[in-house]
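Removed: one protein chain of the complex. Kept in place: all other protein chains.
In this document, chain identifiers A and B correspond to the written order of the chains, with residue numbering beginning at 1 in each.
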Amino acid sequence: MEFQAPAINIAIILPVVIVAGFGLVLMILDMLMEDELRGLGPWISLGGLVLAGLQTIALWLGGSYETFIPVGGHPMVVVDGYAHFFNMLFIITGILAILMSMPYLIKADIDEKAEYYMLLMFSISGMMLMGMANDLLLIFIGLELLSIPLYVMCGIARPREASEESAMKYFLLGAFASGFLVFGLALLYGATGSTALPVVVENFTAGGVIAYTGLAMQLVGLAFKVGAVPFHMWTPDVYEGAPTAVTAFMSVGAKVGGFAAMIRILAEAVPQESAPIWTTAIAIIAAATLILGNVVAISQTNIKRMLAYSSIAHGGYILMAVAALPFSGDAVSASLTYMLTYMFTNLGAFAVIMMVEKSGNRGVLLEDYKGLSKRNLGMALILAYFMFSLIGMPLTGGFIGKFVVFQAAIDANLIWLTIIGVVTAAVSAYYYLRVVFYMFMFDGQGDLEFSPAMMTATTVALVATLAIGFFPGLWLNLARTASLASQLLMAGG
Amino acid sequence: MANHHTSSNRLWILGLIPLAFAAYFFLQLEGVASGQFLQFSIPWVPDLNVNFSIYIDGLSLLMSLLVLGIGGLILIYASGYMAGNAKIGRFFFILIFFMIAMLGVVVSDNIFLLFIFWELTSISSFLLIGFSHESEKSQKSAQQALIVTGLGGLALMAGLIMLGYIGGSWELSELLAQGQFLDGHPAFPAVITLIFLGAFTKSAQFPFHFWLPNAMAAPTPVSAYLHSATMVKAGVYLLARLYPIFGGSDTWFFTLVIIGGITGMLGGWLAWQQKDLKRIMAYTTISALGILVFLLGVGQKIGTEAAVLFLFVHSLYKGALFMIAGSVDHETGTRDVTILGGLRGKMPLTMVAVTLATLSMAGVPPLVGFVGKEVIYEATVENVDYRVWLTAVAFVMNFFNVAAAAAILYMPFIRSQPADTQLELDHTHEAPWTMWIGPLSLGILATLSFFFVGSELFSGQLIQGATEAVYGKPAEIKLYALPPALTIVPILSIFTIVGGIIFFAVQGRLIKAARAADAAVSRFGPESGYFAGFDGLLAGAASITLFVQNGKLRRYVLYVVVSFILFVGLPLFLNFGALSWRLSPPPLLYELIVSAVIILATLMVTFARSRLAAVAALGVVGYGIAILFLYFNAPDLAMTQFSVETFTVILFVLVLYRLPAFKAITSPAGRLRDVIIAVLAGGFMAMLVLLVTAVPQSQHVIDYYAQSSYPLAKGQNVVNVILVDFRGFDTLVEISVLGVAAVGVYALIRRGVIRGLSRGERGES
Partner (left out) sequence: MNLLLAVVVGTLYGAGIFMVLRRSIVKLILGLGLLGHATNLLIFSTSEVVRDAPPLIKTGETSLEGVFASPLPQALVLTAIVIGLASTAFAIVLMKRAYAIMGTDDVDVMVTTEGS
């Protein structure tokens, strides 16, 4: 009797298992423990993330490029350089989000601490799956695992209309997104006979119109998650209504997660010959996203809302790199670099914003930044630096991100899109600099409260943004290595 | 305050540092002029071929000397001018920061490095203009200056990057060595336009000139340094730097001559009408920048030589004059020339300085300004094709400068104070030494330069070195203090001076009419354009926001469905003919009945008046589908569907129990629109089902499961085997999802929704 031993290498999926496992531990603690011990939640989560991070680094340094194949069939999970890179992004996002949440939850009077961190951990594990998944169904489930905790976290504040409303909007539109993803999955399955990306790509052309329609629906579903126009509508309302720590977390995590899966699908599940069709669609969406996000951000008076539109716009820049995927060998690493810089800059900006925010959802208007430089020059300068990085000024991480993305777009001969990118970046200077104007040029009562955890998060983000801005070589190399150590390089070079 | 006072008085020592550096640079002059350029480079981002590289040739050296030399004097001056100001430390910090950035601009070899320093100068200018942020005016001016120059900077970067791409290097020195490599390239117009945009905004060329007078809201040392002697020259510097690549093309000549000419004449025209000493100087600065651009446009050896010389001349006298304006303001409390007067006796040293500076400005010997003016006329006269036009424009520009110089010297200083003013000047005295040393030194330097203008050091090294760097070829320069022969050039000079003085004498009678004319024109001027464009952008953004983002969930859903139909449905319909259809055998009777029940129940959910009926109908739909699953050989699905549906219905009934009855709140038109959209979407999905079933199935994967289930997993129920073995990982994650959702439900319920708030109490908001 033949028995084939399952080729399971648990070690390679250990990071995600650790994160989810710590989530589980928190769940149990929450049920069993006394209130005092619940305060350990953030520390346990941090511990889990650090552990997962170390394991990821160990795997990465080990040069591991492996697939996780439960039993026969096709790999459901691919743990390549690309996945390692995203795992690190999500782990760092999680660590910074936790650091920011610790003081913020107290300020915002949110007492569901253990639950909160548990949800955060599960959401991170969902994000990590998005980077590793090699199967449409797993991408769908990963997206749910990423999203459902976020729905809850949006509404976790003490009953408050804005928070409630944002949770509901996020959930309902998120349910739509999942719906599209499943339609797409069903159609791609129908057209190609499989949900495994390597099989989908083989049978894609034979699937004809149905395969394209399925792909389009998958993209629509992911476009929701990354906030691409015209599926961005939830973003401003949700960002404004959710507790700011959650906004910060999802403005990076959910978006990057969506892109992780989107790039994997486009690079692996779609044959090269269909590139002209989908890249045109993505380029148009990118242009619409850039224009709408940057123009509408101008008229915002609430800083959270402004950053919501800004995050839509940043999605547009990443989409530029996505549109260049089949034509530029550097497109994958460009998008990775962009997401890396966006993560640090955006989280850093949110950390300062949370210090300015007052309890009761006050202190979130641009007005509240007037005169901040007088009371706190250092923090005003730091926020100004993050704003410069969001614009993409040289000597900031943001510049490097924009540079490589534009370069990839030019490589791919998307000149018109590059021009739109440059022009909208110039427009964006206005609304980012307005924050700087308010801080430095006006008199007012702008002030902020320090806390050690928030300062730590700010410092990490600042140092990283500076490091990328001043010594980009190292980071570019990292992104390039990550993209090379995967099967994603679809372009000729 | 006493502490501040004493400590700030010692801040002048800081001024010695840049002066020492200036001296060091000065010592390098001989070597650089003989072609031994200073170079320094360390790799920065090797992947992108970006280096931290510095390259100092004659032009860079001249600019560095101006930046450091005038910078040192300005620091000394500022220690007196800002004495007692509580923020003086911060002021000095930003000023020195600017100095380093400006130095960076003129010595950078790498395009990115240049751009970084370029934007840093804009930022420090922004901080300095808004230094006295109390006034709304300075806030607006700071914003305006930053937006205009910042956007120009982005254009410049785009242009330089394109240039670098085409030239295959990020180093200016390597690009310049290739000469006019861009001629005939299809990207030439784009590159040159972007670079012009950057240079023109920075150097306040028409139509972007309006930011500069507004920037005079900055403290006077800043106006003297940034907005006259150095930063505004960055645009000119850049054009001069790129002369070897673009110079000589028609685009270059006509654009620069026309824009520079307009700027030069417009600045002069506006200058003489001003009452504020600083505004007079601001407009003459615009005029001078126009002259510089004009001269670079004229080009050739003599044009570049004239530009280099005038750059030097202007920096000396205008730096001095701004400092003097500040001293006057400092000692009298006003800069209004119509009420000032009689300062010659009260501020004797300043009087000497202002005399030297204005004479240089007017181009009167024995000051180097005279030589500058001579060379300008030489350049226009030497042009073969457009001699008359160019000379006429240069004459107008110079002529206004003479008139303005006369006004600056005569009105506050030489004449007696007008009797009918309220201004009390009896106790006015000389400014502290820190404030007269700078202008006086610059005035003396301008005089010395005149006498040594023909020396090897001045014309052979300083001016020739810079000219060769601009011109890109060896150029023998010989300057003369006084014209060696009486040609048309010195005659023009004399006419300019005499004409300017006569104009000054009669200008009082013209001023009213001129101001009225300006007011009428300025409504259509570029500054109105800036504000209109700005307001338009804001208003446009606001209205787009209201349209796309009104906060209503339903609207969002509508957008999504409509975009979906457009983006996904429409292409399908357009390819209708190419689609393949295949109908499978007709359904059996009981399948038909179950389907009919599902459809009826669906309609009932949609149109039911009572919530309970709708929920019940939804349950029927679910059970109906479960029965279909059962018919079509999916027993596991059927069982799951049955239990899930039961659970859902129970949950609905429990939770929805207290909600209000449905009301018909949508307008009939809205309902009609929704029905149309729903029918379209539904029809589209139905079509998709037909299409999907028409695709021949790839059996490969299914066969694998069919063959391997039993041997590998010992399971007879293949669906179960897939779930728990082949796709066990999926299922594990799926269970996590379920668990998380359960926790979410629990979290929401725990916070008193069901208990405390269920009677419709409103939470705190």
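Rule of thumb we're sticking to: a residue touches a chain if its C-beta (ideal position, glycine included) is under 8 Å from a C-beta of that chain, and two chains touch if they have at least 3 such contacts.
Everything numeric here is computed off the predicted structure, so don't read it as measured data.
Of the listed residues A:Trp60, A:Tyr104, A:Phe183 or A:Tyr317, which contacts the missing chain in the full complex?
A:Phe183
Going by the contact rule already stated, which one of B:Gly184, B:Pro484, B:Gly508 or B:Pro585 would touch the omitted chain in the full complex?
In the full complex, the listed residue that touches the missing chain is B:Pro585.
Based on the whole complex, identify which of A:Ile148, A:Val209, A:Ile312 or A:Ala380 touches the chain you can't see.
Final answer for the missing-chain contact: A:Ile148.
Residue by residue, what part of subunit A touches the chain that was omitted?
Missing-chain contacts on subunit A: residues 137, 140-141, 144, 148, 151-152, 155, 159-162, 164-168, 171-172, 175, 178-179, 182-183, 185-187, 189-190, 194-195, 236-237, 240-241, 299-302, 305.
For subunit B, which residues lie in contact with the unshown chain of the complex?
545-546, 549-554, 557-558, 561, 582-588, 591-592, 595, 598-599, 602-603, 605-606, 611, 614-615, 618, 621-622, 625, 628-629, 631-637, 640-641, 644, 647-648, 651-652, 655-656, 659-660, 662-663, 665-666, 674-675, 677-679, 681-683, 685-690, 692-694, 697, 701-702, 705-711, 715-719, 722-723, 727, 730-731, 734, 737-738, 740-742, 744-745, 748-749, 753-754, 757-763, 765
Heads up, the rule we're going with is that only the chains that are shown with their structure count from here on.
Taking the mean of the CA coordinates per chain, how far is subunit A from subunit B in Å?
That gives a centre separation of 28 Å.
Which stretch or stretches of subunit A touch subunit B in the complex?
Subunit A reaches subunit B through residues 2-4, 20, 27, 68, 70-74, 76-77, 112, 115, 118-119, 122, 125, 129, 135, 137-138, 141-142, 144-145, 148-149, 151-152, 155-156, 158-162, 164, 168-169, 172-173, 176, 180, 183, 186-187, 190-194, 196, 199, 203, 206-210, 212-213, 216-217, 220, 230-231, 233-234, 236-237, 281, 292, 295-300, 393-395, 403, 410, 422, 425-427, 429-430, 433, 437, 440-443, 471-473, 476-477, 480.
Flag every residue of subunit B that touches subunit A in the complex, lowest number first.
44-48, 112, 115-116, 119, 127, 130, 133-134, 138-139, 142-143, 146-147, 150-151, 154-155, 158, 165, 537-538, 540-542, 544-545, 548-549, 551, 553, 555-557, 559-560, 563-564, 567-568, 571-572, 575, 578-580, 688, 691-693, 695-702, 704-705, 708, 711-713, 725-730, 733-734, 736-737, 739-741, 743-744, 747-748, 750-753, 757, 763-765
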